[in-house]
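What you see is the complex with one protein chain gone and the rest in place.
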Amino acid sequence: MLLGPNRYGKAETRVVRITRDGDLHGIKDCNVGVALSGDMAAAHLAGDNAAVLPTDSQKNTVFAFARKYGIAEIEEFALLLARHFVDSRPSVHRARVAVEEYFWDRIPGEDGTAGTGHSFVRSGRETRTCVVHYDGPSRRVTVVSGLTGLTVLNSTGSEFHGFAEDEFTTLAPTRDRVLATEVRAAWRHRAEHDGYAASYARARRALLAAFAGTHSLSLQQTLYAMGCRVLEECGEICEIRLSMPNKHHFTVDLAPFGLDNPQEVFFAADRPYGLIEGAVLAEDAPDAGFAWE
Amino acid sequence: MLLGPNRYGKAETRVVRITRDGDLHGIKDCNVGVALSGDMAAAHLAGDNAAVLPTDSQKNTVFAFARKYGIAEIEEFALLLARHFVDSRPSVHRARVAVEEYFWDRIPGEDGTAGTGHSFVRSGRETRTCVVHYDGPSRRVTVVSGLTGLTVLNSTGSEFHGFAEDEFTTLAPTRDRVLATEVRAAWRHRAEHDGYAASYARARRALLAAFAGTHSLSLQQTLYAMGCRVLEECGEICEIRLSMPNKHHFTVDLAPFGLDNPQEVFFAADRPYGLIEGAVLAEDAPDAGFAWE
Amino acid sequence: MLLGPNRYGKAETRVVRITRDGDLHGIKDCNVGVALSGDMAAAHLAGDNAAVLPTDSQKNTVFAFARKYGIAEIEEFALLLARHFVDSRPSVHRARVAVEEYFWDRIPGEDGTAGTGHSFVRSGRETRTCVVHYDGPSRRVTVVSGLTGLTVLNSTGSEFHGFAEDEFTTLAPTRDRVLATEVRAAWRHRAEHDGYAASYARARRALLAAFAGTHSLSLQQTLYAMGCRVLEECGEICEIRLSMPNKHHFTVDLAPFGLDNPQEVFFAADRPYGLIEGAVLAEDAPDAGFAWE
Partner (left out) sequence: MLLGPNRYGKAETRVVRITRDGDLHGIKDCNVGVALSGDMAAAHLAGDNAAVLPTDSQKNTVFAFARKYGIAEIEEFALLLARHFVDSRPSVHRARVAVEEYFWDRIPGEDGTAGTGHSFVRSGRETRTCVVHYDGPSRRVTVVSGLTGLTVLNSTGSEFHGFAEDEFTTLAPTRDRVLATEVRAAWRHRAEHDGYAASYARARRALLAAFAGTHSLSLQQTLYAMGCRVLEECGEICEIRLSMPNKHHFTVDLAPFGLDNPQEVFFAADRPYGLIEGAVLAEDAPDAGFAWE
């Protein structure tokens, strides 16, 4: 028997970091996952834990680092953690740190005044994500940012026809349908940089703009347009991967009730759904290495 | 054996209604649940379905009504459905119609322009709700509106001390803690009216303002303040019921690592959680009848 | 403003109790929710917590009682807790304790030997439940037991026809359909007793037997038969409430592909679904009081 690839770590450490600028507070609400790999054969084969830093210590590190260094951008926090685990422990050769960030808005005061400075409401539906890898021996770092839960819908401007047909095809071609999806996207940065917040905002805006602005002949076409737009607007990004379920909205047949339905009433179905996945790369994208593991 | 209270109907009909004003589209995204009761003994005792309108027909009615009448406000749509089921069928004595509404924003155009008019992104984290009852024999209607999923947090301005103690009490009193909760609220209207959208906006704003503006000595106090504020600002509402989990944010002890933690780093716990539930009523609130069933 | 009904407590305390009989261990895996009510006006109106036993203390009590008294049957454990909270604290007038129990089987040894005595695998899909109320002033106790997640299916022996029809009815009558549901049931005991484990087993068996044994003309009929069977077989139970979604299994139309479908291939739909709810009572059932709150 051979021990194959393995890793371990603490998953889903829910750390909330409050910052205080006088009475004006800020909040970072994160979920951190750490996975370490390296010289772990003895732990697996013989139960010898000498190389195993407990996952409990990893959790403690997340909290302590949040105090010592703050959480500016999640990519930066993840890089700090990844470098720490690898550089402080010879038995750890590589670290993968994933962070999810949940968004909060300030609760405004009444009559548009500034509010208390310490009152917040969870906002938006999407989660900002990052996955960072740091490999000790090669000193190589990869940074992937992204989002999940961005649900969008075009109520027109979407067609689907001219498709392949076989003996099991009953779908009618359409020149006008609702197109809805919940975007899961992850984009790879060319290198570390210091503008992750602006980069995120730019990429998110590009995804929305391309979704809205593309007259769609297929969800594949829309996906590709969204990926291209992100790369066009974000020179710091060299690759993007998108996973987009086709959240079917079926036009309800109301003819049995003497009613027409000129694309006004839809049934939003749960399952099954189409699932479209694809990547777009810049022509000069460097090799991804272990970025997507 | 006696047949006790019973009801039946179609749950979770997911209807999406698109409106078109030229190129400017609108969207209502709803989940409708119908429950009917009445002369249903024969169905239970003998499998005689003569009084049973199929739940499939109820689903069809939801879609057909969405086409015929549109979905202006969810309370109005629920009332239309409830009256229809009771008034059109003698065997149905009472209808309960519950609707959830999910929110969408328009995707703005680039450079702040107006966008396509048909492109939307799911927004906010809360769901607007209503539960309507219509009783045929008495012609009585009750309307309860509400929301779920409104998650709020105060990073200071919350204390908890002076509480009862017993042999199982180890909690330390605190003069400064994070207070976070996910509000589930339902409020009863005094009567039908034609301002449900404005009423919802007013009630939601009151909940947020009272949460932010209350220096809290307990979550119970905050809950009561929120309920009172809604009643104060919304004369059309005579009762509100609130269910508020205390989403604990524990201050992490960083002393073992030589670090202080002046209310900056918190662990957001999942379970267990405190659960605070309470109602506030106007002094002249009419009898609730079956409103809360 | 008036403070209406209110209660508070610790929800979802996940306690696992191991018992040891030499090398033979036992496991009780529970989720406990406590809700207390009484003289809590000052906490709501003035933030005066003198009557408020912290929810943290309630959690501690759950764990301490698990050590002191064990968890024989969940109803007994809930009653111990409910009486404790009310009887030990004058400001608490009533306690509601809800417990969920998750099932484990022993992992058998190889070749059918006895296994280690300390190795378990989560089993079954249903959760056993109870809700106990204890009212201090009246000394009255109510005990409701039940289950959730019992999913059952008859692949024939179910019809649905002779139903009411209206202008929105398109459903075809059927003499043979799949009938599937996920049973949520709660049954009220006439009084406290000492046979909750046997009672649970008897009630569960009765539910299954009646579901399987009823040639069904409607899900309502099946529900009623199931309720009656439980009352017939369990003299200690005086009322049962059932909530049964009709998990639709639609016969797929394969005619476009030149295939028949003699009730062999079904699409299992998620939403919408029918929801059938009903109660069955013994003719001499005592008043329920607050049992179902």
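Chains here go by letter, A, B and C, matching the order in which they are written, and residues are numbered from 1 within each.
The working rule: a contact is a pair of C-beta atoms (placed from the backbone, for glycine too) under 8 Å apart; a residue touches a chain by one contact, two chains touch by 3 or more.
Predicted model only: the values in this text are computed from it and were never measured.
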item: Neighbouring displayed chains - absent chain, whole complex; value: A, B, C
item: Given A:166, A:260 or A:287, the one touching the chain that is not displayed; value: A:166
item: Which of C:17, C:190 or C:271 contacts the chain that the document leaves out; value: C:17
item: Contact footprint on subunit C, counting only the chain that is left out; value: 13-20, 25, 27, 29, 60, 63-64, 66-68, 104, 107, 109-110, 115-116, 118-125, 150-157, 178, 205, 208-209, 211-213, 249, 252, 254, 256-257, 259-261, 263-270
item: Residues of subunit A (touch criterion as defined above) contacting the omitted chain; value: 1-14, 33, 35, 40, 43-61, 64, 88-89, 91, 160-166, 168-171, 216-221, 223-224, 227-228, 231-232, 239, 241, 245-246, 271-283, 285
item: Chain not shown, touching residues in subunit B; value: 167-168, 170, 256-257, 270-271
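By our rule, only the chains that are shown with their structure count from here on.
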item: Chain-chain pair with the highest tally of contacting C-beta pairs; value: B-C
item: Chain centre separation (subunit B, subunit C; CA means) in Å; value: 24
item: Residues of subunit A engaged with two or more neighbouring chains; value: 256-257, 270
